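All protein chains but one are shown at their positions in the complex.
Right after this comes subunit A.
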Amino acid sequence: MICQECNQRPAALHFTKIINGEKTEVHLCEKCAQEKGEMFIFNGESGFSFNNLLAGLLNFDPSFQKPSQSPFQPEKILHCDQCSMTFSQFLKVGRFGCAHCYKAFEEQLKPVLRRLQGGNWIHNGKIPKRIGGGISLRKQIEELKIALKESITNEEFEKAAEIRDEIRTLEKKLAAKGQEGGE
């Protein structure tokens, strides 16, 4: 659910107000709640949730990284440039906003994943068939590039030229695949 004020961030606060017998439901993100002065609601004991656990796992106190009160340095907040979710929001909600968040928070994510996934942080399972071809090509190219560097430092220039040609053909293949796959 999205915050009803900014329509951008996920709502972290859900509450029901009853004023003079009239019931209204409110769904706000933390920031808007703060701005609207509804903060007192969750300043008290809040429920224990997965998100608390997640933040706890990181030995991380979200209050340190709350969107800074000063409006002069907003660029310092770590956020995803596609869905604009911030890392501290992720810790609060325990859910990502979009696929790109995995890239945007890659560094911070590693320890999180290791803790959540029994020490693992690299996928070792199924590769989707359609986009999978590209992945194995890219892996091959990366390996060849390492070999290229090696042969250059060893001054084996003939071999390096061969490898370079090989990389070029693979890159052409990859580009062709990318087009038909329709990124």
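Simple rule for what comes next: contacts are C-beta pairs under 8 Å (C-beta built on N, C-alpha and C of every residue); 3 or more make two chains touch, one makes a residue touch a chain; residues count from 1.
Rule of thumb we're sticking to: contacts and distances are computed from a predicted model.
A chain of the complex is left out here; the name its UniProt entry carries, from "Putative phosphonates utilization ATP-binding protein PhnK", "Protein-arginine kinase", "Molybdopterin-dependent oxidoreductase" or "CoA transferase subunit A", is "Protein-arginine kinase".
Looking at A:24, A:124, A:153 or A:169, the residue that reaches the missing chain in the full complex is A:124. Within subunit A, the residues in touch with the undisplayed chain are 1-2, 7, 9-10, 82-83, 85, 93-99, 102-103, 109, 112-113, 116-126, 128-131, 135, 138-139, 182.
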